[in-house]
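Starting off with a structure, shown below.
Heads up, one of the protein chains got dropped from this complex, but the rest are sitting where they should.
Take a look at subunit A:
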Amino acid sequence: MGSNVLLEVKSLKKYFPIQKGFWRKKVGEVKAVDDISFYIREGETLGLVGESGSGKTTTGRAILRAIEPTEGEILFNINGTLINILQLNKKELKQTRKHMQMIFQDPYSSLNPRMTVKDIIGEPLLVNGVARGKELEDRVAELMKAVGLRPEYMIRYPHAFSGGQRQRIGIARALALNPRLIVCDEPVSALDVSIQAQTLNLLQDLQEKFHLTYLFISHDLGVVEHISDRVAVMYTGKIVEIAETEELFKNPKHPYTEALLAAVPKPDPKYRETRKLLFGEVADPSNPPSGCYFHPRCPYAKDICKQEYPSLINIGENGNEHFVSCHFADKLSLAGIE
């Protein structure tokens, strides 16, 4: 790990209790995030992909401590000092949180319908005592311009904006306190294709302009490939593969990544009928299979896969990192894209 690492996550776990009956007795656990480790470099975009319920949102929220992780370390680099987010008290957390923000999937429900755009974008500034009055208004206008909204619309309510515009309001709010890291949770999934491209371009422009670091969560592999420098693939609460974007797409090393890449319908009729289908269903994080969680669906599984969980190891060559959690990571020859 180099010195320009902004965030390092070590052995992060988040288990949700499953409760039953009147006494809410704990009868089990959903291992939503189950011992994952990764880092993000300053200024880079790490893509996080995986199917529904694989633990992407939980990971994002745990990093910001929007939910309390069960275990692990979250190290955040503030001007050369590593701070473990999980050991901060309330006051310290509030200070540190300024540096980390989140953008949500649903631009409809994540904005308070009774607040004007000015109040929504200005709230973090007011709450943290950064600006008020005329200064606040100027800063909100500046933020609105940065995301391509007209400052004249400051006194309007969210319902008067389109989906893409509401997402821009959410982005402006996230930018208000000059954060270093933004967790983008499916920021374009609810948007129309033509608006998606605009929003992705905006996120890229802002990253350059404000030197932002993104954890970019999405289940759309096309979007993730476009925006990410590196990509992590999750399956049932575990990270099964992390590599540079191009490497991961061209040269996947985990059978699940291969299957995921094959399953995406490509917007080009020449790929018809070339797909390999993955059978079976996504594993249940409250009752994961034995051994490698992917083994019941894996076309390459052998006996050992049913017995032992394969640890995440680096099989990259020439000093490149390519982490994979598969017993046969360095033996299988898997198909990527093109």
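Rule of thumb we're sticking to: a residue touches a chain if its C-beta (ideal position, glycine included) is under 8 Å from a C-beta of that chain, and two chains touch if they have at least 3 such contacts; residues count from 1.
The rule we apply is simple: contacts and distances are computed from a predicted model.
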Inset, instruction - For the chain that's not shown, choose its UniProt protein name out of "Peptide/nickel transport system ATP-binding protein", "Dihydroorotase", "Formate dehydrogenase (Quinone-dependent) catalytic subunit" or "Sarcosine oxidase subunit gamma". - result: "Peptide/nickel transport system ATP-binding protein"
Legend entry - Residue touching the undisplayed chain, where the options are A:A66, A:M115 or A:V264: A:V264
Legend entry - Touch criterion as defined above, residue of A:V130, A:L177 or A:I195 at the omitted chain: A:I195
Inset, instruction - Tell me which residue among A:T59, A:T245 or A:S325 touches the hidden chain in the full complex. - result: A:T245
Inset, instruction - Touching the hidden chain in the full complex, which residues of subunit A are there? Just list them. - result: 51-52, 162-165, 192-198, 200-201, 204, 219-223, 225-227, 245-246, 249, 259-269, 271-272, 275, 277-279, 281-282, 337-338
